[in-house]
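Only a single protein chain was left out; the remaining protein chains are all shown in position.
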Amino acid sequence: MVTTAIHKVNFYDTDAMAVVHHANYIRWFEIGRVEFLRAAGITLTEMMDDGYVFPITEVSAKYMNSARFDDELLIETTPEALTKAKMAFTYRVLRKSDNLLLVTGRTQNVFTSMETGHITRLPAKYYERLQKALE
Amino acid sequence: MVTTAIHKVNFYDTDAMAVVHHANYIRWFEIGRVEFLRAAGITLTEMMDDGYVFPITEVSAKYMNSARFDDELLIETTPEALTKAKMAFTYRVLRKSDNLLLVTGRTQNVFTSMETGHITRLPAKYYERLQKALE
Amino acid sequence: MVTTAIHKVNFYDTDAMAVVHHANYIRWFEIGRVEFLRAAGITLTEMMDDGYVFPITEVSAKYMNSARFDDELLIETTPEALTKAKMAFTYRVLRKSDNLLLVTGRTQNVFTSMETGHITRLPAKYYERLQKALE
Partner (left out) sequence: MVTTAIHKVNFYDTDAMAVVHHANYIRWFEIGRVEFLRAAGITLTEMMDDGYVFPITEVSAKYMNSARFDDELLIETTPEALTKAKMAFTYRVLRKSDNLLLVTGRTQNVFTSMETGHITRLPAKYYERLQKALE
């Protein structure tokens, strides 16, 4: 399963070079990731209510082209690895009007118990949904 | 007591008009408020550990002049009212190099119990510190 | 004309009180304002290409209820005054699921010439579109 989220560039997303500030794409990867998990039947709220948090351990991005105010962006999210211990996703951010590839990226999360603060393994309830999403 | 915090404008604080995006000043009022409370012997972390949160109920700002990347700003914070139920502050943001007044503003917080979610009255422990800061 | 924009609360919009940080609503007023102007046939990009910027001179907000991660928000934008010299809008931000009113606000912009840096009057081209939107 690959999911595509849409984000329209706001004026407050730009910087004094008149393009989107590069750190915003790291935020937008989150929009893509949340959308992917929702499509898999998982919401972050449900996981937090169950006592799990999911801190990011790695992030990377390559920037090919700049987005500007008012551009509509497509955030494609592809699962790379979804295990009981971690989730890794890759991303492609494209300009919707002409499909120009702007940014590619990758993130990795681990699952952590809110109670202990330690890395933990995901219960079957969530793992099964992630596995279905990988098929 | 009036406190002054310093903030240097980052590149990511600017927008495509090449000046600081106006919403950032609302964030920087928070820097001023936190600094004032610290000078009064109060940290937000201590209040949260004691079960209090302090949501903003009102905010306003007037913008006179624009700050730019790399400007050093002074954030002056003056208490307007500090009661057991709420805190109101006024702010002046100035450019440090020439004391040009950029923005004025005002915020109001209420104290809320994390347990009940309802507005609550501040215990003497905090109230006394705030009163000293008002003198 | 009253316009309604939609914004889904991202995880990065929240703060350690587990609700949306109050400064974000000031950003979201911009989403509403841009949407209103677009409905009136005006894009900020066109105005900037024509040499106009539109700095905010005043902003205010009252916070009634908190939004949380994943909430869908409606941003209602109503023109209060649209003259050749300035634009004022009022806003209502509601939770879409139950129409709960979260935040109300108001902003005021002036039109400024990029060339001179001074406040200027809007040319007929834009003014006529704004007047139609007011009807």
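A few notes on this one:
Chains: A, B and C, in written order; residue numbering restarts at 1 for each.
The rule is short, and it goes like this: a residue touches a chain if its C-beta (ideal position, glycine included) is under 8 Å from a C-beta of that chain, and two chains touch if they have at least 3 such contacts.
Here the structure is a predicted model, which means the values were calculated and not measured.
Residue C:Phe69 is the one among C:Phe69, C:Tyr91, C:Phe111 or C:Tyr126 that touches the chain missing from this view.
By the touch criterion stated above, the residues of chain A touching the omitted chain are 16-17, 19, 21-24, 26-27, 30, 48, 53, 55-63, 66.
Listed by residue number, the positions of chain B touching the unshown chain are 10-12, 27, 30-31, 34, 43-45, 68-70. By the touch criterion stated above, the residues of chain C touching the omitted chain are 11-12, 14-16, 18-19, 21, 23, 68-69.
Keep this in mind: only the chains that are shown with their structure count from here on.
Between chain A and chain C the centroid-to-centroid distance comes to 27 Å (mean Cα coordinates, whole Å). Of all residues in chain A, those that touch two or more other chains are 11-12, 68-69.
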